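The complex appears here minus one protein chain, its other protein chains still in place.
Coming up: subunit A.
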């Protein structure tokens, strides 16, 4: 009977449990601050330092050979177009494969053995280090000179990036299609639609916003990748002038950053910062765009 009378029910800050509680809350707040700090530091350095080297010349000119001229290092134009071209090549390969695979998993075989294996396989593929994708493409395309006898090429770079995009796209397509209510499928079958019509006219449009989010995120990740490119596309300081150039070395922003950051010359380092600025701005906008699409999709679902 004594426990009712002796303990006060009002909050007592000097109790051990309350002190411990406060301390742990403060610790977790500190951890959160420490986790956010690198982002703020990296972004502000890249935006301020990189942004100050951005001008029309930097955006358009070809980079000069390292160490030639400290006053004018040229620009990053070819690297910007190279990154764009290789991202497009990677998307052309990985979007059909990823969306098709996702459709198979969600619409045709939801829990079959093969589907289980493909889900497991795309998880494993997503976990494989990006540099292994480069090593793989090097072994089957670059060193065998299978593409018209040329070794390092923009196409090989694009293919190696597509390997990194496929698992993300498959997973998001699969998840997005699974969220489409089964009633919509039954309604489509009920009015006599074939499975192909049902998928292309009902479920794919309903899942479109989530799928495009996944594609954008995959693209953003691939466009910033360096490791698979350093021995598939290598690097080139020149603009491509014809389709033929796709079969030769191609520059990219990320490889430019890697190469020029390690140069001992100030002018090259500045180009690396400028390239980082462009890359970070583009990738962050892609990420924010994908978030925005998600909110759009949520809105349209409410309307349905």
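Heads up, the rule we're going with is that contacts are C-beta pairs under 8 Å (C-beta built on N, C-alpha and C of every residue); 3 or more make two chains touch, one makes a residue touch a chain; residues count from 1.
Here, contacts and distances are computed from a predicted model.
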Q: Identify the UniProt protein name of the omitted chain, choosing among "Sugar ABC transporter substrate-binding protein", "Phosphate transport system permease protein", "Biotin-dependent carboxyltransferase" or "Ferredoxin".
A: "Phosphate transport system permease protein"
Q: Looking beyond the chains shown, say which of A:46, A:206, A:250 or A:267 touches the absent one.
A: A:46
**Q.** Contact with the hidden chain (one of A:84, A:136 or A:189)
**A.** A:136
Q | Full-complex contact with the absent chain, from A:92, A:146, A:187 or A:262 | A | A:262
Q.
Suppose we count only contacts with the excluded chain; which residues of subunit A make the list?
A. 17-18, 20-21, 24-25, 27-32, 34-36, 38-43, 45-46, 96-101, 103-105, 107-108, 114-115, 117-118, 120-125, 127-136, 138-140, 143, 163, 166-167, 170, 192, 194-196, 199, 220-221, 224-227, 230-231, 234, 254, 257-258, 261-262, 269, 272-273, 276, 279-280, 283-284, 286-287, 291
